[in-house]
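In this view, the complex is presented without one of its protein chains, the others remaining in place.
Order of writing sets the labels: A and B. Residues in every chain begin at 1.
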Amino acid sequence: MQYQSKIWVYGGLVLFFLWNRDINKRVNSTKVKELIILIMEVIAQFMNGLNLGSIYALIALGYTMVYGIAKMLNFAHGDIIMVGAYTLSIAMSFLSLPAPVAIFISMAVCALLGIVIERIAYKPLRMSSPLAVLITAIGVSYFLQSVALLIFGSQQRKVESAVNLPSLLIGGVEITGEAMVTLGVTIFIMAALTSFMKYTKTGMAMLAVAEDKGAAQLMGINVNKTISVTFGIGSALAAVAGVLLTSSYGFVGPYTGSMPGIKAFVAAVLGGIGSVPGAMVGGLLLGIIESLSKAYISTELADAIVFGVLILVLLVKPTGLLGKKRIDKV
Amino acid sequence: MILLELKNLSIAFGGLKAVSELNMKIKKGELYGLIGPNGAGKTTVFNLLTGVYRPTEGQILLEEENLVGKSTIEINKKGIARTFQNIRLFHHMTVLDNVKIGLGNQLKYSVLEGMLRLPRFFKVEKEMDEKAIELLTVFGLEKEKDILASNLPYGKQRKLEIARALATKPKLLLLDEPAAGMNPNETGELMKTIKFIRDEFQMTILLIEHDMKLVSGICERITVLNFGSELAHGETNTVLNNPQVIAAYLGE
Partner (left out) sequence: MKKVITKRNIMVALLVIAVYAALFFLVNMKVLNRHYRSLLAPVGINVILAVSLNLTVGFLGELNLGHGGFMSIGAYAGCLFTIYTDLPLAIQFPLALIIGGAVAAIFGILIGIPALRLQGDYLAIVTLAFGEIVRSVLTNMKVTGGAGGLKGIGKSTNYTIVYIVAIITILIISNLVKSRHGRGICSIRDNIIASESLGVNVIFHKLLAFVVAAFFAGMAGVLYGQNLGILKPDAFDFNKSIEILVMVVLGGMGNLTGSVIAAVVITLLPEILRGFSDYRMLAYAIVLITMMIWNANPRFAMVKNNVYSWLHRKRGNAR
């Protein structure tokens, strides 16, 4: 808290100084204009970052949920996004269904896929080491990518935006409809997920399974079913992320999901894995960092910077920004 | 002579005081028991002694040297070795290799000598093999030396864990429920082995146990823990007849 107030004070002083200097010098108007343009640009990049960041946050929510409850890193989570995006594209362009129906179908397909994957690939490994589970998850990720590659080819496919909202102009900064919807949807889903966990029976069962699988089973909770539901919800969220991602970028290919998936995991770790608000904070932060580094440092190095942030966070605070410390039992 | 002394040892997890103000003195060569109902904080005491947890207060003195703040690895080097309540063997390694891990802090060669198989590697490995087999023979495990540890029957796994701890040449051996899951015959045999270890290696042993037959059979002195604090301590038979102790075990 102390640090934060210090930052505010110093930041305020610097701003005051800059403002004062400008007044004193009575700089010519072109310089002021340049400054305003620069600020506008930064704000625009910031909005880009929020858009990207809320997609990361949405994916990170799914990661965090599965990680918290099934205690595994579902490496294939990102590729479920890709499946969701392909489903949407087929439903909209081949079957020419209206967007809401297509989104619903995409969510249902992904939820089912998530449950099936868990049953076939992860369930036999409940007792295995985390290493074995992670390797399997990487295998599943590769599987989804290669199947998509065999069916659709490596050519990226154009997808119509499922969002039909005009852009908004606020003080010279353009905010696209997609960005507004993305941020809104992410906040809504986070709130819905939090209350789902808190107030429904299934949600509480999830929390119980996250705490202690054995004890939960003894209390009459169907652990297998709860884990299935977790995967189902997590994958449906991935589908939503897929819809939003392709709405913003317009294309889908077999590898569409893998990078955002990995980055969303970075976001989840950044915010503290297992924490729902942490996923949100981590996702937004990561999106903003990425957008700003793309704009002002280097496009090629943006990924390196994002991953550098991850390594730094894990070095300084391995539990992430909002994560809780875990006590190992001996 | 006092080997281990605990002074006001306390630890709190959040608001819960798992162990509070525990005092204990163990003499060299003694067989000391730590008993108490489930959840009394016995294993926590072991974790404090071996540096897994750091006490919130108090001192752990091994031969008058304070061990508080030292890592598990350093504490092992100072001379405390332990076994675990839920057996923690190296499952994918052979019985012999399990013991040789314990020997690693006395018999050494460098990484390069190991990678290039220089003469010292062969010399030290031979010594290790001999010592390990000697230890395994004490526990009657020498025939199983090339079996994977996970393939041993349960009782022998417990014995292997003790042998492995002894291999580090400790001054103090901590046994966490050594008789758990054993039948009366096996327990009887284990009692003999523990006594034998004490006499043969002049070992000081602190053990946690629920089996009262074992405790009264081999422990010279005991401390009873209840809700993290000491209920009684002293000669085994006196303490076990203490009405307070009986009440704590049977419920009032």
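Here is the rule we use: a residue touches a chain if its C-beta (ideal position, glycine included) is under 8 Å from a C-beta of that chain, and two chains touch if they have at least 3 such contacts.
Please read all numbers here as calculations on a predicted model, not as lab measurements.
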item: Options B:I147, B:A180 or B:A232, residue touching the unrepresented chain; value: B:I147
item: Of B:G114, B:G155, B:G188 or B:G217, the residue in touch with the unshown chain; value: B:G114
item: Which of A:F46, A:F104 or A:F143 contacts the chain that the document leaves out; value: A:F143
item: Hidden partner interface residues of subunit B, rising order; value: 50, 52, 71-73, 76-77, 81-82, 84, 88-94, 97, 100-102, 104-105, 107-109, 111, 114-117, 119, 121-122, 124-125, 128, 145-148, 150-151, 164-165, 167-168
item: Contact footprint on subunit A, counting only the chain that is left out; value: 67, 72-73, 121, 124-125, 127-136, 138-143, 145-147, 149-150, 262, 265-266, 269, 298, 300-301, 303-304, 307-308, 310-311, 314-315, 318, 328, 330
